[in-house]
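Structure in structure tokens, see below.
Just one protein chain is left out here, and the rest sit where they should.
Each chain carries a letter (A and B) given by its place in the written order, and its residues are counted from 1.
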Amino acid sequence: MKRESIRRYSYLQSFLLISPYLILLSIFYLYPLFNLFPESLFKDGNFTLEHYQHFFRIPLYSRILFRTIRISFMVTIFCFLLGYPVAYFLTEIKSQKIGSLFLACVLLPFWTSILVRTYSWVVLLQTNGLINNFLTFTGLIEKPLDLLYSEFAVIVGMVHVLLPFMILPIFSVLKNLDRNLIRAARNLGANYFWVFLMVIFPLSLPGVGAGAMFVFILALGFYITPAILGGPRTLMISTLIDQQINRLFNWDFAAAIAALLLIVTIVMIVAFNKIVGLDKIYSE
Amino acid sequence: MNDAVAKSKERPSVDKSIGVNYPKILLGVFAGVIFTFLVVPSVITVPMSFSNTRFLVFPPKGFTLTWYSQFLIDEEWVGPTLFSLKLAICTTLVSLILGFMASLALVRGSLPGRKFLNILFISPIMIPVIIIAFAVYGIYAKLNLIGSTVGLVLAHAIYTTPFVILVISANLYRFDITLEMAARNLGASAFKTYLFITLPVIKTGIITAGIFCFIMSFDELVLAMFLIGTKRLTLPIKMFSQLQFRIDPVVAAASTVFIMAAFAIILGLGFLRRERKAIVSKEKGNDSFEQ
Partner (left out) sequence: MTLSSNDNILELRSLSKYYGDVLAVNDISLGIGDGEFLTVLGPSGSGKTTVLLMIAGFEYPSQGEIIFKGKSISFVPPDKRDIGMVFQNYALFPHMNLFDNIAFPLKMRKVEKQEIKRKVAEALELVQLSGYERRTPKQLSGGQQQRIALARAVVFNPAVLLMDEPLGALDKKLREHMQLEIKHIQSKLKRTVIYVTHDQEEALVMSDRIVVMNEGIIQQVGTPNELYEKPNNKFVAGFIGESNFIEGSVVEKNDDILTILMKDQSKQRLKYQGNIIVGEVVRFSIRPEKIFITKEQDNSVDFLEGVIKEVIYVGETTRYKIMIGNQGIINLKEMNTLEGGSKKVGEKVKISWDKKNLIKI
């Protein structure tokens, strides 16, 4: 079997290398996902579109859908507003040691359990939790606020979990920015504000795009944080699915909702990919 | 002279205008707030786990280690912990092997439709876990895999391997292939080249990927909930159920142990690297350079 060169694998070799994982994915991932669609089109053994119709007809479900999208959107915006300055700050640090320390802080969430952290928020936000205690103690409010089990709690929790996903891509892009571009702009007469607006920010957009994509799509399908911090009043799609399966045993309906969420997610991924390009992630 | 050059390359800062840097100070303060925001929830469980109260309060009251002893001795907790450990180790192994091979194929292979494959391989992270859990449950039910360890490992592997591929691909991409060429030229077979040259050089990437794999699997809740059946629990499931019914401080102890373990691993790795650097720089200081 003659090959062209040793620096690239032949078709056969590449195929052999990739097939174990590919097979695993096909059987245990792709097939089940595709199977959602046929499953959702049956009720009591008969083909029907009823589940989908049911979903759209009942306002409750549509509200849940919109709430999910709204919350995801807000989480993304907050992550951007909070995360961009942090990413920028990280590139400004001169000392390597302190820089690594701060970077570790950003990465710390990855090393600790999501469950634990979400659960910490329960403690922080509960009626006699740290935040309420602090606020009443300093006299800013009189009665403890009802922070937990609300949209607010869900947003806070999700921002906390997803913030690193926004910070890291932006940081990565900013760090690799060619300093000479900035020097050239200064040399040509731009002051610091304009340099940021016209050079730094535009060039950082790929990072922002990647971060936004990750955060939004992840937020859409999040389960743990809404489940713990949201309470029964703030159902999101994922918790709705869970409710349908584990409490109401509405399999087919759950399948329909899952299928819908799947379609939305895939559409988002494709759309974002066209705008941002997933290949850029590999520069991380 | 080399130091000056090296130092100026080290500094990652942007040129600024002269004068007291109010914007930078503000930025620093803001960043500090966000860092606190990120760090605090991760660590407040630590002091909470020592609290004497039956409920979870912060700041903690009193000091006791009963929750720890309960965690480490009570079968209710030990069982799930061990199972989670076993699961995580298996998943990490499977994931690393599959992921490494796939990365090799992606970075160096001649595959048609590579862009598509890239997206496909990343997708398990981006598709909501509950959908995957639900869908896979249906298949497992038919295949009688509910509750089987193998089934869980495979399901977890699907969830963790994308990350392995990301990290290792990035490493491979930056890997200097002339090193492998040199090794082949000097007489090493393809296999030996991978063993002695490629793997050691991307070692950090593999270890990082492995650790993330482990933590992600150990911490994974949703897939486990759906696929584990009735006979056993994983630690996250146990903790989750606690949260819903009876917020028991043992959970705090459990999570503290968890965090401590993660810290220990990271510090251990940091130590290893610093030790190596120390040996190297000590020798450097000894002789002078002739040129």
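FYI, a contact is a pair of C-beta atoms (placed from the backbone, for glycine too) under 8 Å apart; a residue touches a chain by one contact, two chains touch by 3 or more.
What you are looking at is a predicted structure, and each value in this text was computed from that prediction instead of being measured.
The hidden chain makes contact, of the residues B:L117, B:A155, B:A183 or B:I228, with B:A183.
In the complete assembly, the contact with the undisplayed chain comes from B:P200, out of B:P23, B:P200 or B:G229. Panel shows chain B; residues 176, 178-179, 181-190, 192-193, 196-197, 200-201, 203, 280, 283-284, 287, 289, 291 of it touch the chain omitted from the view.
To be clear about the criterion, only the chains that are shown with their structure count from here on.
The mean-CA centres of chain A and chain B are about 17 angstrom from one another, to the nearest whole unit. Put simply, chain A touches chain B in their complex at residues 6-11, 13-15, 17-18, 20-22, 24-25, 28-29, 31-33, 35-36, 39, 82-83, 85-86, 88-94, 96, 99, 102, 105-106, 108-117, 119-124, 128-130, 160, 163-164, 175, 179, 182-183, 186, 191-192, 200, 214, 217-218, 220-224, 228, 237-238, 241-242, 245, 254-255, 258, 261-262, 265-266, 269, 273, 278-279, 281-284. On the side of chain B, the complex with chain A involves touching residues 10-17, 23-24, 27-28, 30-31, 34-35, 37-42, 44-45, 48, 56-59, 97-99, 101-102, 104-106, 108-111, 115, 117-132, 134-136, 138-139, 154-155, 157-158, 161, 166, 169-170, 173, 177, 181, 184, 190, 212, 215, 218-219, 221-222, 236, 239-240, 243, 247, 251, 255, 258-259, 262-263, 266.
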